[in-house]
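Right after this comes chain A.
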Amino acid sequence: MSESYDPEKETFMGVPRKKIPWWPTIDYVKCNFCMECDKFCPHDVYARIEGEEKKLIVKNQYNCVVFCRTCAKTCAPDALSFPNKREITKLIKKFRSENK
Partner candidate 1 sequence: MSKKKGYVIPCSGIGKVFGSIGRETAYIVVNELAKDKADLECLPLIVKGKKEVIEALKENKIISIDGCPLKCSYNNIMDKVGRVDAQFMTTDIVKENRDLKPEPYIIPIGENTKELSKKLAEKVAEKINELLENKVEVE
Partner candidate 2 sequence: MKKKVGIIACSGEKLLGGTLSRAAARIVVKKLKPHDTIVLCQPLFAAGGLERHGGQQERNFAKEHPTITIEGCEELCSKIAVERYSGPVAATIRVDEIMKAHPEFKPKSREDLGKDGLKLAEIIAEEIAKKVDELDKQR
Partner candidate 3 sequence: MDKKLCVLPCNGIDKSLGVVARTVALKLIEKEPEMNLICPVLLNTSDERYETILKESNIVIIDGCMTRCATKLVDERNQKIFKRIFIPAMSKQFKIKPGTNLELNENGQKLAEKISIEIIKELKASEYDEISIEKKLEEFDFYEITVDKYYFQVPKDGYFFNENDCWVKPNGNTALIGISDYLQNRVSDIMFVELPKVGTEIEQFDDVGSFESVKTVLDLISPCSGRIISVNKDLKEHPEWMNQDPYRKGWFAELELKNFDEDWELLMDGSGYFKYMKETITKEKEEMDFKN
């Protein structure tokens, strides 16, 4: 992602992106570091770390497109999970109504 990208200014449905806890969580017990999710994601959410035990991390969590969980479908060992969509929708609605 280029430096012109400013996560502070990003919003989703009028809610600051940073207020929405939507991004993948890696289950390191299941993850086999095949990197398919990273290969898929065009938004640089993941990062590969050479020489570490956790060779893959969620690095740019706010780059993750809210409600998108397509990367999880590329995950053969089913090691990726996302928050509950209903909860997130509720949260977005709450924020919007409080900040009208």
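In the analysis below, a contact is a pair of C-beta atoms (placed from the backbone, for glycine too) under 8 Å apart; a residue touches a chain by one contact, two chains touch by 3 or more; residues count from 1.
Selection criteria: all candidates are chains of the complex that A comes from, given by their letters.
On a predicted model such as this, the values are computed, not experimentally measured, just so you know.
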Check: Pick from 1, 2 or 3: which one touches chain A in this complex?
Finding: 3
Notebook entry, point to check: What residues of chain A sit close enough to touch candidate 3 in their complex?
Noted result: 1-5, 12-13, 40, 42, 65-70, 73-74, 85-86, 88-89, 92-93, 96
